[in-house]
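A single protein chain has been omitted; all remaining protein chains appear in their positions.
And then chain A:
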Amino acid sequence: MIAEKAPKQMQEEVKAEEKIVYRAEQLNLWYGEDQALKNIDMDIQENEVTAIIGPSGCGKSTYIKTLNRMTEMIPIVRTSGRVYYRNENIFDKKYKVEELRTKVGMVFQKPNPFPKSIYENVVYGPKIHGIKDKKLLDEIVERSLKGAALWDEVKDRLKENAFGLSGGQQQRLCIARCLAVEPDVILMDEPTSALDPISTLKIEELVQELKENYSIVIVTHNMQQAGRISDKTAFFLNGEVVEYDNTDTMFSSPQDKRTEDYISGRFG
């Protein structure tokens, strides 16, 4: 019996391995003398929503910015350890950061559309990648805006300036801009903290739809949001991952008292 089971088990293990988008191993990060990330070991699974929660200054934003190497733009930053994206160490000297950022999109706390038309915002990335065909660009715009659940609201005013959109629409436009280059992973750093409740729920709905095709890592201050939309939740505290588990477990029976105190609003 054991002999029969073994190959199947191995297949399952390989499968699980293939489904890992990101793997951090002993990741440490310092801003000058201050250590912001301490020995992070964490896998991010494909087609899942992973929520990162924790009080201010716990390292959660630093962690997701490390995933597309945004932190290296800060001169005093120093890192050690390894971060594998699709089995390749992104800290490797030969690794091309441009390629990484094509595959890994980022949505920030405040919507940051370019001061251009809605259409131009979406085609910005594809144009940089050399796409000039108008018909193809039109298709990308429609597909991306539909993917970001914004198409119906803006299809008749694509040439208008993006600043004329509401905050929630601008944020969905930023998601559309991100989808236009067909990424693999979408990183979201508190994407709804500047939005009203309805816009927030629209983004949350969108995240649920997007995970069919993308892997999503979302930093959020809103515990209920993590509970509503994520498959897995990691609780960061003082640069460490205190607990990382299925969201169901994290919100019903967390193992660590610090996680319990944080998610039940008793500190932070």
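Everything below uses one rule, namely that a residue touches a chain if its C-beta (ideal position, glycine included) is under 8 Å from a C-beta of that chain, and two chains touch if they have at least 3 such contacts; residues count from 1.
As a working rule, contacts and distances are computed from a predicted model.
The complex includes a chain that is not drawn, and of the options "Toluene monooxygenase", "Phosphate-specific transport system accessory protein PhoU", "Cytochrome c-type biogenesis protein CcmE" or "ATP synthase epsilon chain" the UniProt name matching it is "Phosphate-specific transport system accessory protein PhoU". The residue touching the chain not shown here, chosen from A:Leu100, A:Val154 or A:Ile263, is A:Ile263.
From the options A:Leu37, A:Ala162 or A:Met223, the residue with contact to the chain not on display is A:Met223.
Counting the whole complex, the residues of chain A in touch with the unshown chain are 223-224, 227, 251-254, 260-261, 263-267.
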